[in-house]
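Encoded as structure tokens, here's the structure I'll be asking about.
Left out: one protein chain. Kept in place: all the others.
Letters A and B mark the chains as written, and numbering starts fresh at 1 in each.
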Amino acid sequence: MSDGFASLRMENVRRVFGEQTALRGLDLSISGGEFVALLGPSGCGKSTALNCLAGLLPLSGGQIFLDERRIDLLPPERRDFGMVFQNYALFPHMSVRRNVGFGLVMRRVARGERERRVEQALRLVRLTDHAHKFPAQLSGGQQQRVAIARAIVVEPRVVLMDEPLSNLDAALRLEMRTEIRRLHQELGLTTVYVTHDQEEALALADRLVVLREGEVQQIGTPEEVYASPANRYVAGFMGYRNVIPAAVSAVAGGGVVVRAAGALLRGVAQGGVGGGVDVVVAVRPSDVAVGEGENALRGVVEIVEYHGREQAVQVRLDDGTAFHVRTGTRLAPGDPVALTVPAQRVLVFAS
Amino acid sequence: MKGRHWLAERGVDRVLLLLVPGLVFVVGLFAYPVLYGLQLSFQPKEGGGFFENYVRFFADPYLRDTIWITLRLALPAALINVVASVPVAYRLRGRVRGKRFLTTVLVVPITLGTVLTAEGLIGYLGPVGWFNKILLGIGLIDEPLRLVHNYWGVLFSLIITGFPFAFLLTLSYLSGIDPSLEKAAATLGADWWRRFRYVTLPLLAPGLAITFCLTFVLAFSVFPSAYLVGLPQGETRVISIAAYESAFRDSDYPLGSAIAMIMAVVMVVVVGLVLLWRSTLYRGATGGKG
Partner (left out) sequence: MRPGAWLVWGLVGFFLVNLLGLVLAVVVNSLSVEWFGTWWPNGLTTAWYATAWREMNLLEVLAVTVQVSVAVVVASVAIGVPTAYALARRNFPGKRLVTLLFLLPIMLPPMTYGIPLATVLYKFDLAGGIVGVIVANLVPSVPFVVLTMTPFIEQIDPRIEAAARMCGARTLSVFTRVLAPLLVPGILAASILVLVRTVGMFELTFLTAGPGSQTLVVSLYEAMFSAGIRAQQAVDAMAVIYTGSMLVLLVIALRFVNPTQLVTRLKEPA
């Protein structure tokens, strides 16, 4: 059933709920075999986009194409997509084996073939020993694996995953993340993955789509989005915890000099930034070093959290701004400190 | 295409076709008869003006007084049922030994039905019944109390049939209140009475209002027991009897319908007042999980 395809395209897909616009014109092209993550805070429209793709929500406008075939008017059962739900949505009245086999029964796959494929899928997610159990008898991680097996056993054209790890505890989440990555590498199924966890998205995806209030903020590889976020929101989402207002005092090529928190900082302009304009600078806590040097800020240590090899430190800068730093240097509350940031790690955005 | 999307955004799609049988049913067999009865009530059998049936009802004390007679029975019955069910349900709210047994026993009166209740009241509370015999035997009274074939017989009947419902509903509402709220109040120094008065009761009150409404409606429409253990032409001539006799004994459907409408209006007024009071209460989550 799963004939290969070159591209899955969403063209200007819009979705409105009454007065509220959840998705304003999403354009996205996914090529066969790719792992794409839709990333954003809750309410950004990422789940809406996934449900539109699945056919569980009708579009308010726009079209979806699989190669040249328009599919947005097909009901979900005829798109041949698989889906993993946030709460797994296992059929509570069926055993693991029957849950996984359900899609094959619906596709009228012959019994022998069906049993073979169910066993194979169960082996793939390491659940062979639990095949006779019912969902209520399984742990969260096991339920999640049943949901994944159920989605992939039919060898769907596309696998859709809606925050599949958010109901698991931290340790299990890491383990299942690796599992999902492994399955994608082994099977090569085209996957669209929705999450609000940037770490998860960076770890899994070939390409990230960052959404905010129904609009695409940036599309790119994990490296691109991580290293050069397109705007201050993407930056905030990508772990640039220090976003502080600043004013431009000089522009030279890609480099700018800004006045922020009572100090002059050299940084890199992201997008057009002119002289005298209000801007923000974004700095990742782990890019900050403790000690005197170029591009320095000064303040007093306020809060210290122990994180093993590192400490997360909140420093009150001289002008009163709170500044976050991750450092291996041992500090104590009340210590005066100087902080330096390499100029290429100070991102300057129009505010 | 636009239209389909527009409707789908507002939740209108083919699933709503499932409503059709139910709607046809409730409109055809409930709304239509009620409206038909309403317009019938404005077409008096004996001729006369538009409101003739209503004028007749309020002019004739034999008809008009049925409202007071019924209220005099229904209000105390509903109040007793609700007030009595609160402490019983409160004692049984948590996990109490024998809860299942006691709940079942208290629900049993539902199965008795009007006739067994009536026969039982006549036999047990009658002048030569066990109840009077015992009271006479221990010398509490000198002559048998008259407890059936009058107001008291109907009131007892209403309490026996109404209490199980009130109790079940109250217990159900009480079980929906998170027990940790009372524990929290206890850690803040509230004794059992203040825990009940300031935490449980305010959360329970909206449920009690609904319980009162339901038991009141049940009691207000009392019909067979008013015949069987009351004085159907005297002090328990309730409004249902007036409506039934007009419509089916005298074949005056318009007057019968008019009385049924008046009955509905009185009920709506009482229920409306209670719900109005309820709307002034806190009605949010009661912390129940589920």
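The criterion applied here is as follows: contacts are C-beta pairs under 8 Å (C-beta built on N, C-alpha and C of every residue); 3 or more make two chains touch, one makes a residue touch a chain.
No experiment lies behind these values; they were computed from the predicted model shown.
Visitor: Can you list the shown chains that the absent chain is in touch with?
Guide: For the complete complex, the undisplayed chain touches A, B.
Visitor: Taking the entire complex into account, which one of A:A49, A:V154, A:A235 or A:L317 touches the absent chain?
Guide: Per the contact definition at the top, the residue touching the missing chain is A:V154.
Visitor: Who touches the missing chain here, B:A186, B:A205 or B:A264?
Guide: Considering the complete complex, B:A264 is the one touching the chain left out.
Visitor: Pick out the residues on chain A that sit against the missing chain.
Guide: Touch with the absent chain occurs at residues 54-56, 75-78, 80-83, 85, 87, 89-93, 102-103, 106-107, 150-151, 154, 160.
Visitor: Against the chain that's been left off, what residues of chain B make contact? List them.
Guide: 10-13, 15-16, 18-19, 21-23, 25-27, 29-34, 36-38, 40, 84, 87-88, 91, 102-121, 123-125, 128-131, 133, 160, 163, 168-169, 171-173, 175-176, 192, 207, 213-214, 217-218, 220-221, 223-224, 227-228, 240, 243-244, 247-248, 253, 256-257, 260-261, 263-264, 267, 271, 286, 288-290
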